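With one protein chain held back, the other chains of the complex are shown just where they sit.
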Amino acid sequence: MDYFQIVMVTLEATIRLSVPLILAALAGLYSERSGIFDIGLEGKMLAAAFAGGAAAAVYGSAIIGLTAAIVVSVALAMVHAFASITQRGNQIVSGVAINFIALGSTVILGQAWFRQGGRTPQLNEDSRFQAITLPFAETLADVPVLGPIYANLISGHFLLTYFAFAMVPITWWVLYRTRFGLRLRAVGENPGAVDTAGISVTKMRYLGVLCCGILCGFAGAYLSMAVAAGFVKGMTAGKGFIALAALIFAKWKPVNVMLACLLFGFLDALAILLQGQQLPVVGEVPVQFMQALPYVLTVILLAGFIGKAIPPKAGGKPYVKER
Amino acid sequence: MSDLAIELRGIDKSFGPVHANKNINLSVSKGTIHGIIGENGAGKSTLMSILYGFYQADEGKILVNGEEITIRDPNVAIAAGIGMVHQHFMLVDNFTVLENVMLGAEENAILNRGIVNARAELKRLEDEYALEVDPDAVIEELPVGLQQRVEILKALYRGAEILILDEPTGVLTPAEADHLFRILEQLRDQGKTIILITHKLREIMAITDEVSVMRRGEMVATRKTSETNVEELAELMVGRRVLLRVEKGPSNPSDVKLSVDGLTVRDNRGVVMVDDVSLEVRAGEIVGIAGVAGNGQSELLQAITGIRQAEKGTVLLAGQPIDVTGDADPQDLRKRGLAHVPEDRHHMGLVLSFEENENAILGYHYDEEYLNGPMLKLDAVRSHAAQSAEKYDIRPPDVRLKTANFSGGNQQKIVLAREMERDPAVLVIGQPTRGVDVGAIEFIHKRIIEMRDAGKAVLLVSVELDEIRSLSDRILVMFAGRVVGERTPEATEGELGLLMAGVEEGQEAAQ
Partner (left out) sequence: MSVPYAKLPLWVEYGLIPLINLVVAFLVAGLVVLIVGESPIKAATLLVQGAFGYGEGLGFTLYYATNFIFTGLAVAVAFHCGLFNIGGEGQAYIGGLGVAFACLALDGIFPWFLTFPVAVLAAAMFGAAWAFIPGYLQAKRGSHVVITTIMFNFIASSLMVYMLVEVVKPLGSMAPQTRTFLEGGQLPRLDWLLSIFGLDIGGAPFNLSFILALVAAFLVWLLIWRTRLGYEIRTMGASPTAARYAGIKEARIIIITMLISGALAGMMALNPIMGDQHRLQLDFVTGAGFVGIAVALMGRSHPVGIIPAAILFGMLYQGGAEIAFEMPQISRDMITIIQGLVILFAGALEHMFRPAITTFFATLGGAGKQSEATAAGE
């Protein structure tokens, strides 16, 4: 393989690996911007992946699969909202609970329904998302440099991949250019200001968590119905937490979220590429080092050594009207 | 059309056992600045919160422009043309001015055109009322005075004809306050109605047309400002209360035990709360600090006792310096004989979820008496607590009971017993009888006098003027972070009230 090809393969893998991160981190952004911390991204994504894989297998339709993924993810999000907003419970505890409920029930239900050791049946072509070839991708593939870039990096991805990348500017636009976004950002910073402006704090926060549920649904569907053809036990493998790390790393800003997710996806792709390879000067880089790097970077950021990650000011605190 | 902007009839509101507003009647004429004055806890803020729809009155009617309306929530108030500038600004700190102004009044789901219109409208308001502020400035980067201006703009943007300002000058410098008054006068001249809630007489006299006085949940009087004077208002505000009689002989002050010099303290927002304060307390005397809450007393106490870092100044405890600008350690200060009964016993003086005996040693838990190496000597702790409980008549006499289950008076006795029973050289006390029943008040006052007679130096802070008058040997009055005067306990309430309300000495004669 020549270097150009290696670069191309790595970048393609980067995109593939960062899509679920982008979707989940944007999901977390909506929730946390409204003042509700969510460490349950992993669980929602996992449950959605299972629901998507299961429904798509049973009904043979990718759309039904996606719908099921979203419905299940939203249901879990509403549990979190009920505990955190209505019951004013501890948001961290609630998130932890949702992760476990998702982790356990995907396996139990999967085994009960499909009896394939926690897998859902292999999805056929109709019931999963297919890579989309953009116009002229094949004809242009032979053009040096730009051709392969267009054919491999820009064309040839799943619909959900394009959706994920489209959600970045859309989220930015929603956040900074719509009434909803203005109120969402406000309620995560100073719910008192929102309340005195005659807007329901509860409603805004529920909406934020709802958006989170929907996007986690997409993230899960991507895992089980696009990049893989079916659900595998525990298939999120910590991606929800990497997404959380990316969200913090991005300081809760949509474009930064994409960049952070691409970075973390790139590190992941690089880890695969470098496995067992001898590099000049440093020698072999342990794959585990690459895997741990996103977390290490996030901790360093949290420690305030590279800029300061300031979460939404009212985050994690239930709103109680002051006397 | 009525010429009354607001009319309140028989407003009544209780929070549990607290009767915050008692049958309040109030009429505010259109195009006037109407002041509402009263001490802390007189019920001013509650009344205005009812008017703004934050709470519902238990009884009574609200008429806006002559029409009776039910204000269920702030939306109704906003629609009726009522705007409110809160004491603690309701602004989103990392938003721009424009975003804050628009929040909740955005026109459309998409901000595109709304932003353009809002910008134009904001510009128009700025021009019309001379309220300049950069619409793209981020709130947290603006000085407090400008932040307040944004609050006013927010209300005007929503079409407010009636503007309520709750203690607007609390966070302002005198120059900023003067500027605010000019703005308010201009707003009135352009036909707006303004309700100004304050405890500062100077402000009332300076800009209001009419003034209503509240005291202990009641509306006691309404006057035309031109027909009244500060003395009358001060008296109405404080009331002629029966002075609590405390048996007390003459004081016998000796050495200076606590000496504060040039102390300056900022609060968490960076606002100067204590401004170059100097004072001395001698052994065998009680120095009382009078003042309306929020004039720097809390920060003064916290700085002296090592809880809050001071910006500059020196404090000497029995002649030895306390590192108030560095890291003074409350534990070390206790060892050196500084006892502290904090103002906020619920959050600072006690841990409410602890057993009574555990609170009886809070801050003294390092004491050898209670320790056996790293272990607590529970027997010693509990017998100590039981002794104090008996001596201070703490009821119920159950040292294992959770502290939250004691009444306010008994909780306070737990703190007092802890701080008084260790023979301190200096005793610093904040709000000794806040939320305490009458029986316990007498007991607590007696104990404080006993401490004085035993030769302790006592620094007392209270917002209860009669408490200050009946206990103190000397009275210092704090206003806006400074000590504005010293009086003997013989000073009249009116005289002290004037000082507390920020009327400078010498100014009285001029009024």
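Every chain is named by a letter (A and B) in the order it is written, and numbering of its residues begins at 1.
One rule holds in what follows: contacts are C-beta pairs under 8 Å (C-beta built on N, C-alpha and C of every residue); 3 or more make two chains touch, one makes a residue touch a chain.
Values in this document were obtained by computation on a predicted structure and should not be read as measured data.
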Of B:70, B:383 or B:405, which sits in contact with the chain we cannot see? B:405
If I consider the whole complex, including the chain that's not displayed, which of A:31, A:152 or A:298 touches that chain? A:298
Just name the one of B:144, B:293 or B:348 that touches the chain not displayed here. B:348
Given that one chain is not shown, which residue among A:111, A:202 or A:256 touches it? A:111
Touching residue (missing chain; options B:255, B:329, B:369 or B:450): B:329
Among A:186, A:244, A:261 or A:314, which residue is in touch with the absent chain? A:244
For chain B, which residues touch the unseen chain? 16, 305-307, 329-334, 340, 342, 344, 346-354, 358, 362-363, 365-366, 371, 374-376, 378, 396, 404-405, 435
Touch list for chain A against the chain that is not drawn: 39, 79, 83-84, 87-94, 96-105, 107-109, 111-112, 118, 238, 241, 244-245, 248, 286, 288-289, 291-292, 295-296, 298-299, 302-304, 311
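The rule is simple: only the chains that are shown with their structure count from here on.
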For chain A versus chain B, what separation do you get between their C-alpha means, in angstrom? 47
Which part of chain B faces chain A closely enough to touch in the complex? 15, 52, 54, 73-75, 78, 84, 86, 88, 90-95, 99-100, 102-106, 108-112, 114
Applying the document's contact rule, which stretches of chain A touch chain B when the two form their complex? 177-180, 182-183, 185-186, 189-190, 192-199, 313, 321, 323
